[in-house]
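Pasting in a structure now, in structure tokens, and then I'll have a few things to ask.
Just one protein chain is left out here, and the rest sit where they should.
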Amino acid sequence: MYVAVKGGARAIENAHRWLADARRGDRDLPDLDVAQIREQLALAVDRVMAEGSLYDPDLAALALKQARGDAIEAVFLIRTFRTTLPRFGASLPIRTDAMQITRRISATYKDVPGGQVLGPTFDYTHRLLDFTLSDAKPVPAAAEAAAPAGPVPHILSHLGAEGLIQPEPAEPADVPDLTRAPLAVPAARPLRLQALTRGDEGFLLSLAYSTQRGYGRNHAFVGELRIGYVRVAAYLPKLGFEIEFADILVTECESVNQFQGSRTQPAQFTRGYGLVFGQSERQAISMALVDRALRARELGEETGTASAQDEEFVLSHCDNIQSSGFLEHIKLPHYVDFQAELELIRKPRRDAYAGQEAAE
Amino acid sequence: MHLTAAFQTPPLDSARAFRQVLDSMARPGRIVTLDRVAAPAPCSPAAAAAVLTLVDGTSPLHLAGAHAGASIQDWLRFHLSADLVERHMAAFALGTWEALGPLSHYPQGGAEYPDRSATLIVECAELRAERARLAGPGIETEAWLSLPDVAALQENAARFPRGLDLIFTCGAQLAALPRSTQIGGR
Partner (left out) sequence: MSDYNFAYLDEATKRMLRRAILKAVAIPGYQVPFSRREMPMPYGWGTGGVQVTAACLVPEDTLKVIDQGADDTTNAVSIRKFFARVAGIATTEATAEATIIQTRHRIPETPLTEGQILVFQVPIPEPLRFLEPRETETRTMHALEDYGLIQVRLYEDTARHGEIARAYAYPVRVEGRYIMDPSPIPKFDNPKLHNAPALQLFGAGRECRIYALPPFTRVESLDFEDYPFTASKAAGQTCAICGAEDSYLDEVIIDDAGGRMFVCSDTDYCATRCAAQAEDAA
């Protein structure tokens, strides 16, 4: 006689063992070192840090190793770890104008004070497979120039000095925390930016792209994209002074967008803003475009058809840990509900056939 | 500064205390016992346990009357980093019925978010299953509780789904009255 499937516990344990075995792969090849991942798959590490909302390259590399290179799975591992960490407080705002620049470009000016710095970019590489990478050949060190001395002001600050771009409000006294309070819409811009910076890169990329193609068009220039290290500091009220405790790599993008002006405001440029952990410029630019799109209502622009302008839609769906979890949960057994559906379908069919037979 | 101890093993004691408070809120009028913690006078052991279980720096607390004394404030700040506020800001309030003052002074929750209302922890001279008849969710037929002011609490219940939730304490005893409970007379 049929017995309801037993042995779930054993099946799970066996699956875990198989997974560990498959993760290791061919034992004749050396085990992948976490430091190798951190150094040589740095952009994957950066993505995991950005969407995992935790700046720790070693842990992100470890997560990638454990996740067999699956970025979203690695992000999940980092998020779950992050949520158990004690909180000592909030850092002071980072000063991106004091960044140690490794890359800085502006599409709006031919040249800018401080110079355009291409940095380590794929931009002008020809996308031809480099077969020599298959052999472990030594790579010569790149030439280094001295970093610019002193702060490198944001390029948009020059527009600001002329009054051509909308100034940003001073920081709010009380910054909301997406990870500590349930999301409620309408959300203030700081909360939206928090959601976007940890949002799924692919989702934000598609939304940003959709605004370029006309769904919520707000023609964007990359006013400035800068990547580099910034100092993180915190104020310790119990001690009464500030401490600097880390240098972190971040990518910042400020987009310049048109704004037609309104009855109360003259025409002015507006800004979309992106800031993400690590070198993640696709994410930073996407974030800036989506941030700007989400400001449509506040700026009195036409809204209604574009998903990128729909705050509730964007914020409810940008987190890949939520979306992948819910998507994949339909793998779980649903046979009780399915049985109920079967009954729902069968009953009217039975009734219909019964009616037919009676008529015949 | 001398501070009386809070829970001996916080994760376990607070878990047990919460189950008692949950039981009382889910079954209005049921009197449960919470005697594992001592707070500075005049705070009762039951009220202290409820506060330790529910309050922290993210849920503003109002201390009323004698409960606003320095020793209780120090105790709360030390154990909970509690944020002490005025009535209209409070998520929780602690004091006697008289000291807590009119219920309307506390956040009642809005139509869209009725949960954003205060919970009052009311220290009582006595707590018995008598005087006011209770009915509604959590009560199979009827329950009784010695409420301090039936009319004011009936008015509170009439605001449902808005309104305050109340926890009554007396020594180690605790009972609850959520806004959903209908209150009859004697």
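Chains: A and B, in written order; residue numbering restarts at 1 for each.
To be clear about the criterion, a residue touches a chain if its C-beta (ideal position, glycine included) is under 8 Å from a C-beta of that chain, and two chains touch if they have at least 3 such contacts.
None of the values given here were measured: they were computed from a predicted structure.
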Worksheet item: In the full complex, which of B:35, B:98 or B:115 touches the chain missing from this view?
Response: B:115
Worksheet item: For the full complex, which residue in A:8, A:30 or A:240 touches the chain that was left out?
Response: A:8
Practice prompt. Over the whole complex, note the residues of chain B touching the chain we left out.
Written response: 10-12, 14-16, 18-19, 21-22, 25-27, 53-56, 58-59, 91, 110-115, 117, 119, 136-140, 160-161, 165, 178-180
Item to complete: Mind listing the chain A residues that contact the chain we can't see here?
Response: 1-9, 11-12, 76, 79-80, 82-84, 86, 179-186, 312, 316, 321-322, 324-329, 332-337, 339-344, 346-348, 350-351
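We adopt the following convention: only the chains that are shown with their structure count from here on.
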Fill in: Chain centre separation in whole Å, for chain B relative to chain A (CA means)
43
